[in-house]
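Up next, subunit A:
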Amino acid sequence: MVELTYALSILCLLVGSISNLIAGFGIFHFPDVYTRMHAAGITDSFGTGLILIGLMLQTGWDGPIGKLLAILIFTLITSPTISYVLANTALKEQPPKTANTTHKKTDES
Partner candidate 1 sequence: MNVGESFNYWVVMILMMNGLYILIAHGNLIKKIIGLTIFQTSVFIFYISMAKVTGAIAPIIEQNTEQTNLLYSNPLPHVLILTAIVVGISTTALALALVIRIKRAYGTVEEDEIQDMDAHP
Partner candidate 2 sequence: MLVATLIAILVVMLLALIRAFAGPTLYDRILAVNLLGTKTVMFIAILGFLSGRAYFLDIAMIYALLNFIGIIGLLRIFEYREAKSNNKGSTW
C-alpha cells in the first residue's frame, strides 16, 4: 500500500513536471497572446494540481496536508480567473491574430 502510494506520487510529479514544461515551452514559443494564454492556462492549472497532489501523497495524513490542500484550492480558483480577466481585457484592445493577418506593431516603444 505504501509503495503504491509512493509510485502514484512519483507518477503525479512526473506528469506535473512535464505539463509544466509544456506550459513554459508554449508561452515561449507560440506567436501571440491568445495562443500563449491557451498553452499556459490549461497546463498551468493541470500541472500545479498534479504536483500538489503528488506532494500530498508523499506527506500522508500526519503531514501538513491541509496547507497543501489550501494552496491547491487557491491556485485552482485564482489561475482560471486571471486567465479569464486577462483574455477579456486583451480582447477589447487587440483582436485575435489569425493566420492571414500580419501582426500589427503593438504598443511597444
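How these were chosen: all candidates are chains of the complex that A comes from, given by their letters.
In the analysis below, a contact is a pair of C-beta atoms (placed from the backbone, for glycine too) under 8 Å apart; a residue touches a chain by one contact, two chains touch by 3 or more; residues count from 1.
All of these numbers come straight from a predicted model, not from anything done at the bench.
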item	value
Neighbour of subunit A by the touch rule, complex-wide, chosen among 1 or 2	2
Complex interface listing, subunit A residues touching candidate 2	10, 13-14, 16-18, 20-21, 23-25, 27-28, 33, 36-37, 40, 44, 48, 51-52, 54-55, 58-59, 63-64, 67-68, 70-71, 74-75, 78-79, 81-82, 85-86, 89-90, 92-94, 106-108
